[in-house]
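Note that one protein chain is taken out, while the other chains of the complex remain in position.
Let's turn to chain A:
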Amino acid sequence: MIERVVAAIDQGTTSTRCLLFNRAGRMLAVAQREHRQHYPQPGRVEHDAAEIWRNVMRVVPAALRRAGLEPRNIVGLGIANQRETSVIWNRHTGTPLARAITWQDTRTDGIVARLVDGGHSPMIKQICGLAPATYFAGPRLQWLLDHVPGARAGAEAGDVLFGTMETWLIWWLTGGPDGGRHVTDVTNASRTMLMDVSTLSWSPKLLELLGVPARMLPEIRSNSEVYGQCTTMLPGVPVAGALGDQQAALVGQACFSPGEVKCTYGTGAFLLMNTGSRLAESAHGLIPTVGYLFGERPVYALEGAIAMTGSLVQWFRDSLGMIRTAAQIETLATSVPDNGGCYIVPAFSGLYSPRWHPEARGVMVGLTSFINRGHLARAVLEATGWQTREVVDAMNADSGVTVSRLKVDGGMTANHVLMQFVADVLDVPVERPLGSEAVSLGAAYAAGLAVGYWSDVEVLRANWHRAAAWEPAMDPALRERERGNWGRAVNRSYGWVQSPSPD
């Protein structure tokens, strides 16, 4: 009998990976390649989409080799991707017209400010559920159309296509210039600020508002269906699942019931709560979004997005040179008993959920001669803990459901000091599942469901096993005092940037 497995591509912010999973949801092999981060100007972060596609063509065969498997062993391929990162390309050559603009890039602050000043926010929010922010893909597409030579004319003539990363990869996997499928999925589309979140189709009003020609947009599909067959690399293997990475993690963590919450700690951190068939409104700075669409009825989610968590550790490592590897921040943090009164607010590109202050910038406060590198390491980790707490507070207020435990995944769950701190400040248990690769697993689940490898989500729920749990152990008085200090530190980050950058 030949072994059958599902392949997942996790196209992330810093790397592209391929993972293979068996029916029990256990990872059999992984291969990974990092891609270059381009920082042409402050506030701009770009990726080369062609490099990312080349990396996909390397990591997929590498993962197969590691597992000793061949393409015929793969029943389906699922994709999870960094969301909101936007690329436009020529449909006849497959060449990107410009580097992809990533989700961390804030160049669209002028466009967003004009949308807000023009009084369009209520209409935008009513149609797509999102308040205008530089975070979303639509304004990036407008920027590309306005600034890249030939982009608008090419788009209007049908020669230039738009996509977020899953669209770009599915197009190449299924043939590229030679008949590649130009599709996206509801979760990625829900982050463009161009999709009507109640009908799950492109909104003509929003397209008009942002000046986007409809013919350059991909077709919106469910998260779990056969989009097409691979023509190269895995010939004949169905591409059968696609989700934005955070929604993929919601699926990978088996959060299939309303009220279930997960938080993925990666470059940024993202909390998603399943809100069932109801698109929850947020009065507290969260993002109502599509959780997943398997079949006919969408499951919605509330999301809290924290821009800098793992990337703050990277900055601490690469820009400050305080540690050699990300993991060593735990070693440094345990060299001191507490933060020594120091707090770091990582508003490097403004503050995201729940505060949404784009003009805020990072601050480090409470510095005295007493503070050493160990205290700074603590402050870096604690910033992630407190930002998580603020999002959970907002979620409790918006959803009416009190978060009673938090399922976590992602690279930072390797940091036990951080996980204990999150449990301490939330005052709820934090649980890590076996296999912290929830993002990739979610993409594999979507593809496997589409091709009948798994019968339904209940089977997937049984694959979830607790691998670690951290119980809250902080003195409540200390927790309240520290929370107050954090709040005062955040207040000092506000209002730093005085005017949006010119386009």
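Please note the rule applied: a contact is a pair of C-beta atoms (placed from the backbone, for glycine too) under 8 Å apart; a residue touches a chain by one contact, two chains touch by 3 or more; residues count from 1.
Keep in mind that, in the parts below, contacts and distances are computed from a predicted model.
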| item | value |
| --- | --- |
| Name per UniProt, for the chain absent here [options: "RNA polymerase sigma-70 factor, ECF subfamily", "Ectoine/hydroxyectoine ABC transporter permease subunit EhuC", "NAD(P) transhydrogenase subunit beta" or "IclR family transcriptional regulator"] | "IclR family transcriptional regulator" |
| Among A:A113, A:V226, A:L434 or A:M474, residue touching the chain not depicted | A:L434 |
| Residue among A:R36, A:H465 or A:R488 that touches the chain left out of view | A:H465 |
| Residue in contact with the excluded chain [from A:Q126, A:S198, A:T232 or A:T331] | A:T331 |
| Touching residues on chain A - with respect to the absent chain | 24, 26-27, 30, 325-331, 411, 414-416, 434-437, 465-470 |
